[in-house]
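One protein chain omitted, others in place.
Chains here go by letter, A, B and C, matching the order in which they are written, and residues are numbered from 1 within each.
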Amino acid sequence: MQRFRFPVIAPDPALEELRAELQQFLRSERAAGTFQPEPECWMASSDPEFSQKMGRRGWIGLTWSSQYGGHDKTALERYIVTEEMLRAGAPVAAHWIADRQHAPMLIEHGTEAQKLDILPRIAAGTCYFAIGLSEPGAGSDLANVKTRAEKVEGGWRVSGQKIWSSGAHICHYMVALLRTSPADGRNRHVGLSQIMIDLKAPGVTVKPITDLSGDAHFNEVYFDNVLVPDDALLGEEGGGWKQVTGELAMERSGPERFLSSYVTLESALHDLKDRMTGESLARLGRLVASLRTLRGMSWGIAQLLHQGVSPETEAALVKDLGNRLENDLTQQVRAMMSDIPNDEWSPAMHRILNIGILRSPPNTLRGGTTEVMRGITARQLGLR
Amino acid sequence: MQRFRFPVIAPDPALEELRAELQQFLRSERAAGTFQPEPECWMASSDPEFSQKMGRRGWIGLTWSSQYGGHDKTALERYIVTEEMLRAGAPVAAHWIADRQHAPMLIEHGTEAQKLDILPRIAAGTCYFAIGLSEPGAGSDLANVKTRAEKVEGGWRVSGQKIWSSGAHICHYMVALLRTSPADGRNRHVGLSQIMIDLKAPGVTVKPITDLSGDAHFNEVYFDNVLVPDDALLGEEGGGWKQVTGELAMERSGPERFLSSYVTLESALHDLKDRMTGESLARLGRLVASLRTLRGMSWGIAQLLHQGVSPETEAALVKDLGNRLENDLTQQVRAMMSDIPNDEWSPAMHRILNIGILRSPPNTLRGGTTEVMRGITARQLGLR
Amino acid sequence: MISTDGMIAETTARIYADLCPREVPHRAEAGEFPQGLWDTLAENGLTLAWVSEENGGFGAEVSEVLGAIWIAAQAASPVPLAETLIANWLLDRAGLAPAEGRASFAIQSHLASAEIPFGGAVDQIVSFDARSGEVALFDNREPHAMEALSPDGVTRFVFSGKKVERSGLTNLSQHSVEALVLTVRAVQMAATMEAALGLSIDYVSAREQFGRTLSKFQAIQHQLAVAASESAAATMAATQAASSLAAHAADPAPAWHEAVIAKVQIGHSVEAVTVPFHQVHGAMGYTQEYDLHHYTRRLWAWRDEGGNEHHWSRVLGGAA
Partner (left out) sequence: MISTDGMIAETTARIYADLCPREVPHRAEAGEFPQGLWDTLAENGLTLAWVSEENGGFGAEVSEVLGAIWIAAQAASPVPLAETLIANWLLDRAGLAPAEGRASFAIQSHLASAEIPFGGAVDQIVSFDARSGEVALFDNREPHAMEALSPDGVTRFVFSGKKVERSGLTNLSQHSVEALVLTVRAVQMAATMEAALGLSIDYVSAREQFGRTLSKFQAIQHQLAVAASESAAATMAATQAASSLAAHAADPAPAWHEAVIAKVQIGHSVEAVTVPFHQVHGAMGYTQEYDLHHYTRRLWAWRDEGGNEHHWSRVLGGAA
């Protein structure tokens, strides 16, 4: 038997043209000094100007209809764009989440007016979204959210607090998982809904959290009786749990789960050039094999998603493997770089390796912890 | 704060003389072809003749009184003997367990007659003991033993089955953990006792179990109404659980927990000689550091045991670290040996590496599984 | 996923289901070669699947045959089906008739000898000389048995002084042959990992300790979840290699890169699966009478065959 479904996709030459175009753009941006490559760029490297440039080139909103500012392309083309941005370590964090997650949500659940208003701005790289899941008492145990939305005349009143909302300080909206009715005894999954909140609305306070790397992209977001309109409810009232777990499953298999430290390797190869020892070649070979394999798995899932299938366990496997690969990659690069004296390292190498190490701890937490991923896999294996 | 107690012992020149003597003996035995070095020799390499030779040289029964055939030496001298035997991969399995475990038990709990009868034979390398703990339904969950000893006129009647008794097919005695009275409700730790059984007694059947490496040192041992005398009870009736956990703690920190694959490394260094690449030197360096550190921990515990202290958690740490080191050592050697074509390997290298791989799985099971070790540590950390 | 659709894979599945229940690999290791299984495979033409029609074979698709190899590996196949397929493929490429019976293969490079998988159980050895492209068929009387990790056994074959029964030239490069061999092994290893994962799941779901089935302990669940992820990655790597091989069936040289990737990926994951498989099985998994070692010993042997994962990692890194 074969336990998991990962289709293998034959190469498509049309996609390679798009890839070449992206690489050309990224090379010239780097040459112009627009950005310095950074690990974990999709989370921590924001540059609204860069996002707007991408928007102008048609690289945001690829998959949705041109009626809403999109480009009528396939999920596979979108995959190529995300892949090249990650490989380059480009500053894509501003628009990343809105493009990946909230635009599809609006397309599925939004009103026509919302779509016409918001989607073109997302595609232009000017409108950003934050995720509103975690709370101080609801991390892995997401069903424990306490922030409430109370039905009032013409809308909802939201009160409570979200935390770890990446980018909320520059975002225009948050889609938050809120309790809209009490839990049904021990079944805490009922009574949760997803609601879109304008972060400029009265009663919203955004407080940045500085992390150990000195970045401040995480935020606490407080809601003090914030009024949102009726159409802010995305999807079904009480259907929030199902929607959120579905989305999480979709995100877990993307290239951000295994390509976020790729720039570290590239930087090392640049510094080492023809000074690679047999040992370093072996480390490189091992990484090449892992990257290629994970890419195949992730790409296979992209194909399934494209076909409307959402393989939760396969996505959890990719995330767990990808997290392990990324930690391993950084360590392998440390070993490779020990072959040359550290005053022969390029300044970029020092910088990238430091950033890579300092930004690594959240990898195995965000989007579901390693423990949650293994629990999902164990369930599929019939162990729980 | 410092959480664990591991004293550091200054080197003692007197011990180094003993070590030199042992090395001289082992070199000449190897030269004479008495044995080929093997990993996990203390479990799987039996040679009663070799054991008798050791007995004649006074290297069994070092710590006990000459009145019982012992040599009045210290636990640290005994440590040096075990260490050198393991480093050489010598065939010491026949007497190992009796010397390590059952002789001290007899000294503490045996009758004068038993001591005078059995201890000199153990010291001579002619009398061997098997451990009787596991049963088909009692592995990690040792308190689940079902084999019973029923009090009868002048002794006990034993019925049931033990399993994984290493060496039972060549042993003279087994000390078994038996149920001598029912569990007290949910407290299954009461009513267990340790009883010494003559394996030649009527009603005992020993059935070897062949393992995946082709060795057959494991056994099933069946007891069909076996009559043992009153003095076969070692220690307190009902005190078996406490005695057994105390013994397990003592065994877990010995050098067999980290030196059992040492011969694999030595064999690789012999084959590679001056062909060590930088990579292989790094692997060697890392192993040297780990071996030295674990040796320090194990030796520190030996010192505590010598002082009558039994540090259960520290012993569990040594076992867990030692098991990881041994698996790692074998893998590091595989990597080192990939530097030379495999038809330049010595025949001994092929043999030792194969044996090392095939004999490795039980390391993390015997003497308490890795899961049990981590549970012990977690309890000491206050987590359970 | 390796496709196991198609007539060849289905025939293979039926034959193994009928003639290779769990006792058969055990008996084979005790010296009782499963002649009935082998004869049935041969009678159904499976050993000739990769031989062209002009040489008396079936010229089957690469991918269909890999499906059959997957199925055989999941049954811990104790017969040299994969080895004979490779040997006959080599003979066919040299325009030579297939081997008469059980066969294995050797890649001759600068070494004077080669380790032959299943070497004790095959009648003939087909060698490929990487320097000249020559394929030669040797008689395999009196093989030199080596101590082996694999239940299939390994022998050492010294090329010089042996009688060549027939030989011919090919235009195959070393990369072509390596692409085929590494891909076949990758498929077998991935299949073996998935089969052993299945055994492990069954075992922990049945066995109790401390009044609970083992499967309910988080430490057990997480160990098997990690093993499952490595096993899924192995299957992906094997599948990519298989696709590439299928796309370059005429001369597999361009499939070499994906085949090496599979070798490296899967070789590096052997510890990550065999350690938890044995750990969750406890002592039972270490006995000869239980089935686990049929899988784990093959994994240990195959990762070393023709150079271990460290060797091939250097090769791959050098080619990157």
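Going forward, a residue touches a chain if its C-beta (ideal position, glycine included) is under 8 Å from a C-beta of that chain, and two chains touch if they have at least 3 such contacts.
Computed from a predicted model, the values in this text were never measured in an experiment.
Among B:51, B:290 or B:330, only B:290 touches the chain left out of the display.
Between the chain not shown and the residues B:104, B:137, B:239 or B:375, the one that touches is B:375.
Although one chain is hidden here, its contacts on subunit C can still be listed: residues 217-219, 222. In the full complex, subunit B contacts the hidden chain through residues 1-8, 10, 276, 278, 280-286, 288-290, 292-294, 296-297, 300, 314, 317, 320-321, 371, 373-375, 377-378, 381-384.
Contact residues of subunit A toward the unshown chain are 134, 137, 139-141, 144, 163-164, 209-212, 214, 218, 327, 331, 334-335, 338, 341-343, 350-351, 354, 357-358, 361-362, 364-365, 369-371, 374.
Keep this in mind: only the chains that are shown with their structure count from here on.
Mean C-alpha position of subunit B lies 37 Å from that of subunit C. Multi-chain contact residues of subunit A (touching two or more other chains): 278, 282.
Multi-chain contact residues of subunit C (touching two or more other chains) are listed as 220, 310.
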